[in-house]
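Data block below; observations after.
Just one protein chain is left out here, and the rest sit where they should.
Moving on to subunit A:
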Amino acid sequence: MEEQHHPPAWAEQFVEWYCKPELVEDLTGDLNEFFERNLKTIGPRRAKLIYVIDAIKFFRPYTVRKPEFANLFINWIMIGSYFKTSGRGLMRNKLFSSINIAGLAISMSVGLLLISFLLDLRSYDRFNKNGERIYRITNDATIKGEQNGKFGTTSIKTGRLIDEKVTGVEEVAIMREGFSQDAQVGDHFLPLKGFWAESPVFKIFTFPMLEGNPETALREPYSVVLTETAAKKLFGDGAAVGKAVKFDSIDYQVTGIMKDIPFFSHIHFEALVSLSTAEQLNKADQDFQKWTNMWSNYVYVLLPQNVEISSIESQLRSIANEENKTDANTKIQLELLPLYNIVVGENLNRSMGSAGPHLPPVVLWILGGLALVVILSACFNYTNLSIARGTRRFKEVGLRKAIGAGNSQIKWQFLTEAFIISFAALFLSFFLFLFLRPQLINLAPELQRLVKLDLTPAMVIAFLVFSVAVGVIAGFMPAVFFSKTSAITALRNVSSVKVFKHITLRRALAVVQYTFTLIFITTTAIGYAQYKNILAFDLGFNTENVLNIDMQGNKPDAFLRELSEIPEVTATSRSMIVTSVGNAWGGNVKYKDSQDSALVLTNQVDENYLSLHGYKLLAGGNFVTHPATPDGVHEMIVNQQFLKRFNIGAGDPEKAIGEEISFSNFTVSRQKMKIVGVMQDFHYGKVDNVVGPVAFVPWTQADRAIINAKIQSKDVPATLAKIQSVWKKLDRTHPFQAEFYDKAIEDAYSEYSAMIKIIGFLSVIAISIASMGLFGMVVFTTETRLKEIGIRKVMGATSGNLIYLLSRGFLLLLSISALIALPVTYLFFEKYILTSFPYHTPVQIIETIAGLLVVLMIAFLMIGSQTMKAAGSNPVEVLRGE
């Protein structure tokens, strides 16, 4: 068995490479002897490790061979010559060079964007000095036997228990989210967002304090630590520490000022309030400290160096098992999530609020895959054209070999050419990158928060490495191909050379290229059509010209009175949430069967809401009562699904009127409600949700308010300005927040529009690259076949014949690609993507074929123009030289 282990070959080669020839045998022999000895005593793995270490340690002045200057000198001269001849070659074939450079530049700009994107994601949270030792607790919750998935949040109790019981944890910090109030200093208001936290936060994360003591700043209740910017906004340039800030009529003391949170942090806040404050405020809430109250607290731990993660994990398991005994319905498991895996990592529920930056790795793989396809496509072009052009360069290669060039020198010659092209392309693509960067970032607000794509030294290095890699990928095949041919075959009659063996390969590459191009463009077309369908989707009510104004905690009545003075506002209503854009609110409903309860999505609306939005009532009428508090609410308007779910009225909406159900939610419990109206089903959720039971209940003054204003105006911006000035009179603290319903719907699907734009952009790039490649091939074939064409013409072939002859091959390739790409894309959408949209319209033939038509048209244009030129050439001119 021992015989099978060998020292690592690369380490041996390394020694042989650097070591003086007279020492090398003895030295490697020694290493081998030690290796064999170690193999017996400490096993193969460590023996190999020691071998490698020793091999590196032997790299000393006396062992290292002196560089052979003569060789280096020759190489240097040759490199100069490579550059010179490559440059000449590129200049001579301007068309091919520009096709290659342009194609590579376009595709590389995509690569550059991706690289900068990845580097930005990778730099998240790296500002933390102890980043590698920071972990966040993940809750894996099973509630009532139902797997609820993993949560980034956990309970306060978890944090406390870890602090008390788990050994081998350096620091534990609890951060409770949801602190969002208006800070008041004198007459000055400023909305602040932040966390309730304790002092370990400052030990775990690298959040430097500018003023105040990090140890004590978050100890006392009602103390607050502000970021530099927040402090400046509140107190101007004056001192802030020790001053009082009023939140919701309670005075808080500023106990510290900290530096602003770096952009690349997954945690963002403007203020930290001591956790003891939250404990004081929630004294009455018995659930506050409960193990199952796991919805809004984050627990971070700092582990010491060299700690065994498994030991911490097993301690966490035993804590969880102990605590799970206290609640019969909820089973929670605790897990550790490394800090660096938060932003790019598993999808978690409530991972750092809904706004926290997060990307599942799958998205990165997909984006990376798409970018790779585009880049490879451009590399294919290069490979393809270089080899095709090879027939003309065989003489050059033969001559070089004949006067003594080695294989490696030919290889270098061709690689240098590829490098020159790829560096030129890098140069161009960098400008493209600068141009595309803002477009990408502004695609979606999420992207603005996620990345900056600023140039960093690491990025520049990555770009250079990338362009070298592209050069190698593009130039490798031609280099190997040309270096392999022997001088004799190369110098012999060119036509007999085996270039044409590679024709199948080139065709296969072209088919692959066009298949991907077609997939891209068809995906864009179908995706765009579906997206438009979603936006134009009939939700079951009317959203046109409805402006939703968020009251942000203000009572709406005064504002409503002011609004009614504006003539362009034709109608107003109040509701609690805006539906159909992803918001949801709800409660449990029971009908006669007390065992059968179901979640019903609700919206609290006033009596004008239905008519303003044009909901269709099937039976019954509007709300009659105007209750002041949720306790007084006893009416309900339900949809058809509601009746179906509880089997009320046996299919007849009229019979359902007057039926009584019992309703519980956050504010009321087992409230008796009467069904006063039945409305047609509408889409409460987004279009990808199935329509379920929905109910409207009367809006009360205690509810959050959104004003829905129907606007009829020729000059919308002026009307908006009017409304805004009304708002400013009533609320000077909060900026006016209003959005047209249609715009809100558009925003709700912004991820799709961003996705379509990205794929659309990629498909434009893919088409241009593939077209350029095709163009190059067409030019090449027609040029080489010019004489054949001449002879055919002499023999009496018509132009039509010749065009058919020349374009036949390309059209065949294109149709193979189409036959692969179109069904694949169609099935991909029908079987995979659209299954998550229950109300989608089926994919139309026209969308599927549109892409193909565009590609075909471009291809025809190129093939046509070249073949026409060739077919139109005068045979006398062409054949004269023979």
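Following the convention adopted for this analysis, a contact is a pair of C-beta atoms (placed from the backbone, for glycine too) under 8 Å apart; a residue touches a chain by one contact, two chains touch by 3 or more; residues count from 1.
Criterion: contacts and distances are computed from a predicted model.
Going by its UniProt record, the hidden chain of the complex is named "PadR family transcriptional regulator" among "PadR family transcriptional regulator", "ABC transporter permease", "ABC-2 type transport system ATP-binding protein" or "Cbb3-type cytochrome oxidase maturation protein".
When the missing chain is restored to the complex, the residue among A:62, A:666 or A:832 that touches it is A:62. Interface residues of subunit A facing the missing partner chain: 7, 23, 25-30, 32-34, 36, 54, 57-58, 60, 62.
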